[in-house]
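Structure record follows, encoded as structure tokens.
The other protein chains are all here in position, but one chain of the complex has been omitted.
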Amino acid sequence: MLHQASYEFSVATRGRGFYEITRQVSAWIGDCAVQQGLITLHLRHTSASLLIQENADPEVRRDLERFFSRLVPDGDALFQHTAEGEDDMPAHVRTALTAVNLSIPIMDSRLVLGTWQGIYVWEHRVEPHSRRVAAHILGE
Amino acid sequence: MLHQASYEFSVATRGRGFYEITRQVSAWIGDCAVQQGLITLHLRHTSASLLIQENADPEVRRDLERFFSRLVPDGDALFQHTAEGEDDMPAHVRTALTAVNLSIPIMDSRLVLGTWQGIYVWEHRVEPHSRRVAAHILGE
Partner (left out) sequence: MLHQASYEFSVATRGRGFYEITRQVSAWIGDCAVQQGLITLHLRHTSASLLIQENADPEVRRDLERFFSRLVPDGDALFQHTAEGEDDMPAHVRTALTAVNLSIPIMDSRLVLGTWQGIYVWEHRVEPHSRRVAAHILGE
């Protein structure tokens, strides 16, 4: 019979960069004993993102960071909201350009991720932060 | 027992800018008497977005608008699809760069939004529009 469960966890970031949470999310699916269903993750912040990207060559993530650093430069004179420093508004823009929630089907007790897909918290602030992720699962 | 409900509402925009819908969405969750579950919002348009962003300092939203206006300039000679004016194709591009649907878990009868997160319709067209949002809730 269909049932649901909720969960929340935090990710301690060490500043700008990618923090993989695939294993943690998969472990929770196992705890919930859901074989088929849907999981939704929501990041409760406006200056970090949830991103599904390649988990093989780490150079892909470094290139993503290089591209976004050039596209949304820290300290850009365009920005008025600078209360928390040069990376404050760029972090909001990067978040708007990506996403804070994801929904992924579950089949055979596993996320239906592709071979090269991993789930990441992408920290956009330069300083370390504690980021909260809320999760909801539905299935049987 | 798990149940679902559907809802649709419209947002009258006064042209380019952000229109917060958090309160309206929260009120509907109350009407549905869902304590734990999942809500999905879908914007039925291709030239406006749904965005979760900071609801505290309004300068953040003005800076987002400034950044996107520079990134995707109105009247860019690159664009061929200009039937509805200089902001026509930029509105489609801004929509592609952001999102038209969002899924957010519900806990304790509330959206699990972070302290600073609000849900916005982001109108990308210069003229006022009526924007339709379809909502689906699942929970108990």
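Each chain carries a letter (A and B) given by its place in the written order, and its residues are counted from 1.
In this section, a contact is a pair of C-beta atoms (placed from the backbone, for glycine too) under 8 Å apart; a residue touches a chain by one contact, two chains touch by 3 or more.
Everything numeric here is computed off the predicted structure, so don't read it as measured data.
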What does the interface between subunit B and the hidden chain look like in terms of residue numbers? 2-4, 6, 8, 40, 42-46, 71-72, 78-81, 83, 89, 92-93, 95-97, 99-101, 103, 132, 134-136, 138
Which parts of subunit A face the unshown chain closely enough to count as touching? 2, 36-38, 51-54, 57, 59-60, 62-64, 66-67, 70-71, 97-99, 102-107, 112-117, 138-140
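Keep in mind that, in the parts below, only the chains that are shown with their structure count from here on.
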Separation of the C-alpha centres, subunit A versus subunit B, in whole Å, is 20
